[in-house]
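All protein chains but one are shown at their positions in the complex.
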Amino acid sequence: MNYVFQFNVVWDHLPELLEGALLTIQLSATAMALGLVVAVVCAYGKSAGPRPVRWLVAVYVELIRNTPFLVQIFIFYFSLPVIGLRLTANTAALVAMTVNLGAYASEIVRAGIEAIPHGQVEAARALGLKRLQIFRFIIIFPAVKTVYPALTSQFILLMLSSSVVSTISAVELTAITNSLASTTFRSFEFYFVATGLYLAMALGFRAGLSAIYWAVFQRSRAA
Amino acid sequence: MPLLALRRITKRFGAHQALEEVSLAVEPGEVVAIIGRSGSGKSTLLRCINGLEWPDSGTIEFDGRTFEPTPRRLKALRREIGIVFQSYNLFPHLCVERNITLGPTAAKGMKLAAARELARKVLRMVDLEDKIAAYPQQLSGGQQQRVAIARALAMEPRLVLFDEITAALDPELIGEVVRVLDRLARDGMTMVLVTHEMGFARRSADTIVFMHQGRVWEKGPPAKLFGAPVTAELASFIDAILSVDPSEKRHVG
Partner (left out) sequence: MGRSFGTGEFLFLLRAIPSTLLLSLGALTGGAIVGLFVAILRIVPSRPLRWLATGYIELLQGTPVLMQLFVTYYGLAVLFKIQVDAWPAVLLAFSLYSGAFLGEIWRGSIEAIPRAQWEAAACLSLSFLKQLWYVILPQAGRISIPPTVGFAVQLIKNTSIAAIIGFVELTRAGQLMTNTTFKPMIVYPIVAALYFILCWPLSLLAQTLERRIDATLGIKTHY
């Protein structure tokens, strides 16, 4: 083997890689927050909404879950401009990630909602609480708490799949790694280190999401 | 020489002392029934005999040789010591015949044809020959337990352990299983049972062992233990049994 590994080239460009990682984190965190909102709305619609709403959500979920994320990105970035909706690369990436996460997360949240004992809802109704109040206090909080591990996994999956948005030249870690690799011809070393950075981010997100769980769900609340 | 000799077996689970200095000897052909309240250590003792649990101290001798907990020794031991569990533990993906022939063919290298003959024979002993092609899910609890007994017998063991095998059965199904136990005892099988079936114990056991809080409290033939209990614990245990099943009153004392 005549190839000499030169990782020092990578270390020279570490600041740029770290900046890419930061962009990935920002992009993913925003998509997670927005996607969760979409998920909660859709979960509510699917479990408690009128028939057309339930059907609409079902179609949305099945379409997203049975088509590749990459194709979804292409549609948001390349196909939409044809009907007048032109998005920047990063915006298209965010929209695609939010829509994608929303579909998967809505199923997870819906499972959490359906795990709430029906007696609790009846008791709340008997106490005179309005529908939205019931949802906010009795349903959504315990539901998210129950399915938090599954949501965490889905979030991390989202962060990892963000690497694919590099194909439409959105700026994040993979895109930056691509350009560095092609200019220095040290592809293997750069991708190797970038992979390590993703692994670190995955662990970091897991820790961060655990901390959020503690802060939100474990402190004694009057709920 | 006893077939099985347990000397000063001690075992604790965390803070709980499950067994304390328990000694027991079982002669070939002897039927030993271990009775006592739940938590008295009966099942733990039984599971030590074939290596499912391991004592902290004390020795176990089978056929004159001491146990070591090596996989090879345990494998060799389990060819000679069979066990029937409270929840039968039949293999649900195999039919009755295959449940029975698996041990002899895969572990003892018996030829399948000979194993199938053996399966018929042991199923005859438990009155279930007609169910040879059925699957466990299609059988009642009592039938499954009898198949479990047949499965243990197919290994042609020298000692069979029974861990409260009627405890999970509906009352009307207990009789068919106890009949099999009586037959096995009559035919000279060496048996150690943890049981609540006092009728069987009185009828077919040679020795009753009463355990309480991890120790052997009393040991002796049924007439002596049931007729003249020495300790207050055994007396109150018998009383408790009688209050549950008044029919026992006719037989005891």
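The first chain written gets the first letter, and so on, giving A and B; residue counts start at 1 in each chain.
Here is the rule we go by: a contact is a pair of C-beta atoms (placed from the backbone, for glycine too) under 8 Å apart; a residue touches a chain by one contact, two chains touch by 3 or more.
Note that the structure is predicted; figures quoted are calculated from it, not measured.
Within the whole complex, touches from the chain that is not shown fall on A, B. Listed by residue number, the positions of chain A touching the unshown chain are 1-3, 62-63, 65-72, 74-75, 78-79, 82-83, 156, 160-164, 166-167, 174, 187-188, 191-192, 194-195, 198-199, 202-203. Even with one chain removed from view, chain B keeps its contact list with that chain: residues 50, 52, 71, 74-79, 82-83, 85, 87-93, 102-103, 106-108, 137, 141, 144, 151, 155, 168.
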